[in-house]
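What you see is the complex with one protein chain gone and the rest in place.
A and B label the chains in the order they appear, each numbered from 1.
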Amino acid sequence: MSRIGVFVCHCGENIGATVDCAEVAKMAKDFPGVAFSIDYKYMCSDPGQTLIKEAIKEHNLTGVVVAACSPRMHEPTFRKVAAEAGLNPYLCEMANLREHCSWVHYKDKSTTLKAAELVRMLVEKVKLNTPLYPIKVPVTKTALVIGGGIAGIQTALDIANSGHKVIMVEKSPSIGGHMSQLSETFPTLDCSQCILTPRMVEVAQHPNITLYTYAELESLDGFIGNFKATIKLKAKSVDHSVCNGCGECSAKCPIKKIPDEFNAGLGTRPAIYVPFPQAVPNKPVIDRDNCTYFRKNGKCGLCEKICPTKAIDFSQKDEFITVDVGAVVVTTGFDIKGTDFFPEYGYGKYKDIITGLQFERLASASGPTLGEIRRPSDGKIPQNIVFISCAGSRDPAKGIDYCSKICCMYLAKHAMLYKHKVHSGKASVFYMDIRAGGKTYEEFVRRAIEEDEVNYVRGRVSRIYEKDGKLIVKGVDTLLNSYPVEIEADMVVLGTAGIANPESESLAQKLHISYDQYHFFAEAHPKLRPVETNTAGIMLAGACQFPKDIPDSVSQASGAASKVSALFSQNELTRDPLIAFVNKNTCVGCFMCQSVCPYLAIEKEKIKAKDGSVIREVAKINPGLCQGCGTCVALCRSKSIDINGYSHKQVYAEVMSLFNERSLEYV
Amino acid sequence: MQELNNKIAELLTNNLVSIFISYKKGLNGKIKPAFFTKPNEVYENYFGDEAQQNLAVYVHKPEVKKYSKVGILANIFALKALLQLYAENQIKDNYLTIVTVNQDNKVIVFADFNEIESYIAQHQIEKNTNKQKEINELLSLSREKRWEFWVEQLSSCIKCYACRAICPMCYCSKCTVELNQPQWISVPAHSLGNFEWHIMRMMHLACRCINCQECSRVCPMNIPLHLLTTKINSDMEEEFGQIAGMKTTLDFALNTFKVDDYENFIR
Partner (left out) sequence: MSDFEPKIIAFVCNWCTYAGADLAGTSRIKYAHNIRIVRFPCTGRIDFMLLLKAFQSGADGIIVSGCHPADCHYTAGNYHARRRWIVFQNLLNFLGIDTRRITFSWVSAAEGAKWGHLVNEVVDNIKKIGPYTEYAKLGKIGIGSISEGNYARIE
């Protein structure tokens, strides 16, 4: 027999002025199953809470309805009160008399009646509530960091320094990401490599970090605290345990003309290579797509012959390893559009129209020109250079509505670097707006304009074509009444849009995380949970979420790391038990439910006879993965799935109680 | 027919199946299902145009399930039903031997469900335009008239559940209609429960029903259930481009979605 207590709160005047709370409490006394009811000025206040606790004990209540504000506001408060009085917290429900009644209706008999009906509805529900207990799941205190750019590096170091293990997976032969390609960095113009390299080395040497380069995530199963990741270690064809990194092989490799990814295609590299001098690890891999040995059935093999440590191993195979991890941080960074994306700028056919990343390589002391700004076509130093911002970005016609955020800044940096290196040269920047939000960013741009005399033109460039060895840049100056501008440039740099990695969609699917319309990974909440994803235990940092600069990437990385450390500070996780479960006896194993679960929480379970033979298969819900949406509950035809907190019985009783007291006879 | 009989006898003799589900002529001349367990029973086997009943329903009856290997003669509807059941994980591998007779009277024994899938794809069932016409007529009535029509039809339902018993897709061990905690379907045979029962049945069959219309055939009260099944089937095809009993894989109207499903009715 239920003994429900009803506690009607006036919330000062908030409810009391519109709803006759004493009357509601009086009516509630007559609802079937109600053993006690009372109204009080402020239920959430200390005396209010004490009143509830005492009533629970004194009247031996089996359930509580607090009729007050929205449960979204105070449900945790009152559940805690119930628990303190020795009642299971999940035997407490709230009727929303404030947001859904007193605040939206006028003072009237019908408003009080509605309040009473809301109370009755929750009384009917709470009678069917069952005690629930938080779910505990163990935590594996190892983090998987996917992507070894600056964001991944920072995340890995922060987690490792707080005493937890980290496994880092980087798909290219070296960690470092885009930052390793940059010359100098805004807003301070310090050398990118100089601040990055020490951290790369720290990652490689940290006792808590295991680094897998030339590796990719194959699959991820499990749930927060308990993931199983399968990692594919691509065959390097070089045994790194014996290689001493002397570099003889790369020097002797007869294939030399492969466009160099690190130099953004502006240089070439051999088939056996270390991507750049400061690479970590500083040992080569063989690019099998371009190696003669692999392309021509064992011909060549020169490197094998000359390697002093006999490290070359053509027979190596891709290897798969499986690791247990408790959390995952995705830091796979971004990509940029190439010059071939722009018909109006010649589809990439003009050699001297380059991307910002290529300019970084030209300006870098370790780049193909050793830091001298020389144009790709003939190696001449350009005397007149044009930078174009928003190339692709903020252009709905090109399918990219957003601002890529970093281009304004790096183009200002480029123009400055150019002026510092070519004193006689002329630099112009075409822009739509200058977006220089950030500490000392605006000052940085002003320095480019004022000290380095960069010519800023507000307007779009409509076309570029070649004429007599010059690039004719045609645009308008919107600050001068759209006056046409034409510049005869020697070189043009496009601040092309930052975009998601081409494989980001498939990675998101492996991780079961969501992504936005541009394929950047989606954060759980744009403001309040910017480093988490909607999948518990998987975080984001860096430019894989959206194009961002180094300071933002690093702060997000530290944020993600602290989320991971917080998770790892517990031995067990507690989760709300409002999740679904299957009735094995009636489940017929059609597994329709499996395909509707957004969290892939539904598994197949074999029901076996004593002799071990399988009698039938039924659905089983993994309590670690289920988030309690209930989509499967409403789908299952035989109603073999039910859900805590919103069970068939509970919602049925709520609906049937609403208008017709006799409808309770149907329950 | 001789070819078919030989095949069935062969399957039984070689112990490839321990029971074979087919048809025979009853004493009154009516065609009814037959369950052969020995080769010498097969002489009774009958197959012809009148053999319309969808035998797939017997596959999950306990009396049949106790046999380790089952053979079945399947007409096109039974094939569709079996394929759908397979997609719904209701048929264990290597349990069924499925036989059909094609339009040239050739006996076909299917090696697996992929073969059935392609057979079905080549043997589309023609749409019954008469039934579609009946539906369109109903739809052209005013809503009130439609209501009157169905109240009259469904008020005669005696909840004998013959429709459920004959349906190859109704295989739940405990049907929601039998639940009383809570009581989803009102028990008394007044029309409220009848409406609930038939609405629920149709919702549960949406994109699973292969429209063999056995339910309509067996209804002792002659309720035109085929109107409901045909309607729900044509809806599925129109709204979502999906037809039940066509694929080995499980993606049906109600367990999948498209981000751009229409929603002009949502405010």
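Convention: a residue touches a chain if its C-beta (ideal position, glycine included) is under 8 Å from a C-beta of that chain, and two chains touch if they have at least 3 such contacts.
Values in this document were obtained by computation on a predicted structure and should not be read as measured data.
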Query raised in the report: Among A:117, A:324 or A:466, which residue is in contact with the omitted chain in the full complex?
Result: A:117
Query - Which of B:92, B:106 or B:146 contacts the chain that the document leaves out - result: B:146
Query raised in the report: Which one, B:21, B:34, B:72 or B:232, makes contact with the chain that was left out?
Result: B:232
Report summary line: Interface residues of chain A toward the undisplayed chain are 70-73, 96, 98-101, 103-106, 108, 110-111, 114, 117-118, 121, 514, 534, 578, 596, 598-599, 627-631, 633-635, 643, 645-646, 648, 651-652, 654-663, 665-666
Report summary line: Residues of chain B touching the missing chain are 135, 138-139, 143-151, 155-158, 176, 184, 186, 188-192, 194-196, 198-200, 202-203, 206, 228, 231-232, 235-236, 239-240, 253-259, 261-263, 265-267
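Everything that follows uses one rule, which is that only the chains that are shown with their structure count from here on.
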Query - Between chain B and chain A, distance of the C-alpha-averaged centres to the nearest whole Å - result: 46
Query - Residue numbers on chain A that touch chain B, as the complex places them - result: 585-586, 588-593, 595-596, 617, 635, 637-640, 648-649, 652-653, 666-667
Query raised in the report: Considering the complex alone, what residue numbers of chain B touch chain A?
Result: 88-90, 171-176, 179, 181-184, 186, 204, 250-252, 254-256
